[in-house]
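One structure, pasted below without further comment.
Note that this complex is displayed minus one protein chain, with the remaining chains in position.
On to chain A.
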Amino acid sequence: MDEAHQHYQKLKQELQEALVDRETLEKQWDQIQQEIFDKESAYLTGNSSSQYGTIVKGFDAFGKHIHDSAHAFSDKDRIFSLSSARFVKQQEGDDKGGDGQA
């Protein structure tokens, strides 16, 4: 019985630690996602995006200064953020803890 109890305690502790780990990882996950989102925004709206083009829009506009159209990007162009299912679900709002979005 004592052995079983020890085993139980050990498992319990493992579980607790795993839960804490998971929480930390989820927080980091959100952070990283936010970071991707921010960098993506910076990249897509950056000054040079209109001048050089971006990897999303292609580089056809290279040096042509198409200001408005090149600057404007829709949410569809967020290919980096959108590659995360979690991000998509958070946007749709059916995931708990939706703080990973702007």
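In this section, a residue touches a chain if its C-beta (ideal position, glycine included) is under 8 Å from a C-beta of that chain, and two chains touch if they have at least 3 such contacts; residues count from 1.
The rule is short, and it goes like this: contacts and distances are computed from a predicted model.
Q: Just go with whichever of "Mak10-domain-containing protein", "Trafficking protein particle complex subunit", "Actin-like ATPase domain-containing protein" or "Chromatin modification-related protein" UniProt uses as the name of the absent chain.
A: Hidden chain identified via UniProt as "Chromatin modification-related protein".
Q: Going by the touch rule given at the top, which residues of chain A touch the chain that is not shown?
A: With respect to the unshown chain, the touching residues of chain A are 28, 31-32, 35, 39, 42-43, 46-49, 51-52, 55-60, 62-64, 79-80, 82-86, 88-89.
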